[in-house]
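Down below is the structure, laid out as structure tokens.
The complex appears here minus one protein chain, its other protein chains still in place.
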Amino acid sequence: MELTVESLVFLLFSLITLGGALMVVTTRNLFHAALFLMLSLFGVAGLFALLTAPFLAGIQVVVYIGAIAILIIFAIMLTPQVTAVRPTNSQWIAGVVVAVVLFALLVSIVTPLMSELGVEGWSAVFTEKNPPPVPADSMARLGEAFVDPQGYMLPFEVASVLLMAALVGAVMLVRPARGAEDEAPQAGAQE
Amino acid sequence: MVPLWMYLLVAAGLFSIGMYGVLARRNAIAILMSIELMLNAANINLVAFWRYNQPAQVGGQVFAAFVFVVAAAEVAVGLALIINIYRQRRSVVADDVDLLKW
Amino acid sequence: MDFSTDVQASVLAVLPEILMTILAVALLALDVVWPDARKRDLGYVAGVGLLAVIGVMLVLAPPPGEVSDQLLLGGMIRHDQLAQIFRAMVILGGALSCLVTMGVPRLQHRGDFYAVLIVAVVGASLMSAAADLIMAFIALEMTSITLYLLVGYLRGDVRSSEAGLKYFLFGAFTSALTLYGLSLLYGFTGETNIYRLGGVLGRSDLPDGAVAVSLALVAVGFAFKISAVPFHFWTPDVYEGAPTPITTLLSTASKAGSVALLMRFFLAVFPPAGLLGALEGVKDYSALWVQLVAVLSVVSMTLGNVLALVQTNIKRLLAYSTIAHAGYILIGVAAISTDKSAEGAAAVTFYMFMYVLTNALAFGVVILFANATGSEQIADFAGLSRRSPWLALAMTLALLSLAGIPPAAGFVGKFLLFRAAVDANMVWLALVGIINVIIGLYYYLIVVKVMYMERGPEDGRPVRVDTPYVWALGIAAAGVLLFGTIMVSPLVDWATEAARALYILL
Partner (left out) sequence: MDINWFDADYLPWLILFFPLLSFLIIVLFTSRSRTLSHIVALSGIVIAWVLSLIEFVKVVWASDVELGREVFGSTIDWLTLGTATFRMGVLVDPLTAYMLLMVPLTCLLIFIYSLGYMRDDPHNTRFFAFISLFAGAMLTLVLADNLLMLFVGWEVMGLCSYLLIGFWFHKKSAMQAGVKAFMTTRVADVLMLVGIGYLFIEAGTLNFRDILYNEEMLHHLSDPELSPAVLFGGSVAAVVGILLVIGTIGKSSQFPLHVWLPDAMEGPTPVSAMIHAATMVSAGVYMLVRMFPLLSAGADFHHGDFSAPMVMMGLVGGFTALFAAVLAVGQNDIKRILAYSTVSQLGYMVAALGIGAWVAAAFHLINHAFFKALLFMASGVVIHAMEHGEHHAHEHGHPHEEVPEPDGLVMDYVAPPNDVRRMGGLLDRIPVTAITMAIGGLSLAGFPLITAGFWSKDEIIAEAWHGTGEGFPLALFVLVMLVLAALLTAFYTARMWFLTFWGAPRSAAARYAGLGSLRNWWANTRWGKARRLETEPVRREDEVAARQMEFPLIVLAFFAVFAGFIGVHTDFPLLGALDNPLHEFLSGTLLEHPPVFDLDGLPVLLSIVIALGGLGLGWWVYGRRPLAEGAVDPTERALGAGVWRALQNRFYIDLLYRRYLVQPAEWFATHIVIQAIDKETIDGVLETIAETFIWLGEAFKRFNTVVIDGVGDGIPRAIGDFAAWFRQVQTGRIQQYLLFVTLGLLAIGTLFLLQVR
């Protein structure tokens, strides 16, 4: 890979993404983890932009970083832990092993690595470097596809119903108790 | 441009890191964040494949957009459940939630 | 391949979903408008409304064989008999769940609960018709996300909340795995339509390993939904903790939709070479999933049955029974690849149909009983036959059906499944199934024994059965009995026709 500006930018965003992700899963402080999550997601947004998908990059920033991550931060603040607990559980070593094995498995199939190591017919051949350019009206077509009955109108509508149901349910689940219909906290609610 | 497999490599890495987080983090919210990482890995895959294989179509982008929607709904629901648990137990450590077993 | 653009057909194809969405919104509105005292009737609105949707669907159903291969709405939906029959059972499962909800004091008057429940049913219904990866993913998530909520809906109840969290974490994790697999499949082929994917995949020069791994990733999501071992761990905990109507829904609608999607996906995306017209050089990946399904089937049946032997909570027992039944169903799924006469798929369809009814029946009785006594322990069922003979009889019918004893429908279902396996040259699988049926008998009959043979402390005090229950249990029991005896033929015919639609690949 020759060092073009593009590849440098790619490396930068990749490092942000992966580094942020690593911090998310390792850092002790949950609040910091959420901030690193935002960082990592920002890296992903950068990768999207690099892939000429400005719309998705935009949503990534607005929805993920602007909404989801903020929601998570709120939740973290709503659930303060009394004591600073260990960040990892007792099976973290198994977790590392499993994650590494899975990574190796995925790498072996989606990169030409195995071919370069001389294993025939194993790895994928995703070595494409120069794809055709993205049409200029790509974003407009994307927008049309969402409302085109012969495009993706159905999933679009379904997704809206899904969001509605999720929000109704989530609100019902966390809204403060009201009247007799609501249940008194039970035995499990020890302090 | 950068070859396609590099994007896939980043996605695979992100996915595996997320998986480690799910398996190893104690805090339920941290687990939720790790799941978000995994979903983002899939999204990188989708967009990268779209860009390199068929930029003239919109399939990959649409797919990725729907993943956003689903992720948003999932986070909302997940956080509601976690807050609910917290109200009862004053703890969101996943391992402590083991009343139901055997 | 072009997708049909027929507007009328398109609307008809998603009419049940449209109607159900309207129903859900209407319930939310009524929840606000109606006075509290009347709110319990929301359950009738939901349950009867869903039943009406089935009616509308069946009345407007395409005549058999006419539109069996139509891909509509940009290829998102395939409107065929398979979708129809699975929709029918999904919605039926939902309707029965709504009716039995009316007996749960803390849920019966909550319009939002019914609305979310119906959205879950919409998701499951879309799963049975989805013909596109995007649609399938959205439908899958729609069911899952709403079910996470519903499982944890009892706010003050520690067990419900815990079950909700567990189901959520398990589901979100496996759906991430599935999504990754789907993204790879999309990437390898550039296609999202299930029916186009198969052809592209078969003719591509992709490395086999890549396809195999993506298949494994996707399979995890399906295995989770139908709770096959080793992706079953959530099942007992969630079944026990969830509000029982939701347990009913989990084991009926959610499972049925997943089974439909599973069959459609495997058969269309990784078709056996013969189905693609035996072109030269077409790759055949079907052996992979057939083996996987067969192995999952064996371990699910065996572990499910064996672990059920040691349970004392009836909901947990039924959870392990569900795992075992996932194994039985997978017997039929394993048989669908080699068998052009569609027997395997027909057997699975029939089995699922009867399973929906049977489980609704069993859980209905469990809810009633739990409300009356506050207990879900098997031991507390002692003397039920003296307290409420009808209830005991209904439960016995459900258990006989699960155990596969005539005259309940379960017998025919198991028979068809095993026959399909034998016809597909998987005699060993059928034999494992039969051995498992014998093991299973034991724990089902223990419950029967407890109900009929033992005396409880409250002998003679009948369990009160409300009107909605009479309806729900009556429908389910009649179904179990009729589909096991005189109505077998019509249902098998329908299932066979549905199964044939599965094999028409575009």
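By written order: A, B and C. Residues from 1 in each chain.
Following the convention adopted for this analysis, a contact is a pair of C-beta atoms (placed from the backbone, for glycine too) under 8 Å apart; a residue touches a chain by one contact, two chains touch by 3 or more.
Predicted model only: the values in this text are computed from it and were never measured.
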So which shown chains sit in contact with the chain we cannot see? A, B, C
Contact with the hidden chain (one of A:63, A:76 or A:102): A:102
Touching the hidden chain in the complete assembly: which of C:86, C:148, C:328 or C:418 does that? C:418
Could you tell which one of C:149, C:194 or C:220 touches the chain left off the display? C:220
One chain is left out of this view; which of C:292, C:314 or C:345 touches it in the full complex? C:292
Residues of chain B (touch criterion as defined above) contacting the omitted chain: 19, 22-24, 31, 94-95, 97-102
For chain C, the residues touching the chain missing from this view: 165-166, 169-170, 173-174, 177, 208-209, 211-213, 215-217, 219-220, 224, 230-231, 233-234, 236-237, 287-288, 291-292, 303, 306-307, 309-310, 341, 343, 385-386, 389-390, 393, 405-407, 412, 415-416, 418-419, 422-423, 434-435, 437-439, 441-442, 445, 449, 452-454, 485-486, 488-489, 492-493, 496
Can you list where chain A touches the absent chain? 89, 91, 94-95, 98, 101-102, 105, 122
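FYI, only the chains that are shown with their structure count from here on.
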Residues of chain A that touch at least two other chains are 106, 110, 124, 126, 151-152, 155, 159, 162, 166, 169-170, 173, 185-186, 188-189
In chain C, the residues touching two or more other chains are 134, 138, 141, 145, 149, 152, 155-156, 158-159, 184, 187
Chain A residues touching chain C - in the complex, by the definition given at the top: 105-106, 108-110, 121-126, 148-155, 158-159, 161-162, 164-166, 168-170, 172-173, 177, 181-189
Show me the residue ranges of chain C that touch chain B in the complex, using the header's touch definition. 133-134, 137-138, 141, 145, 148-149, 152, 155-156, 158-159, 161-166, 168-169, 172-173, 176-177, 179-180, 182-184, 186-187, 190-192, 236-238, 240-241
Enumerate the contact residues on chain A facing chain B in the complex. 1, 6-7, 10, 14, 17-18, 21-22, 24-25, 30, 33-34, 37, 40-41, 44, 47-48, 51-53, 55-56, 59-60, 63-64, 67-68, 71-72, 75-76, 78-79, 81-82, 85-92, 94-96, 98-100, 102-103, 106-107, 110-112, 124, 126-135, 138, 141-142, 145-146, 151-152, 155, 159, 162-163, 166-167, 169-171, 173-174, 185-186, 188-191
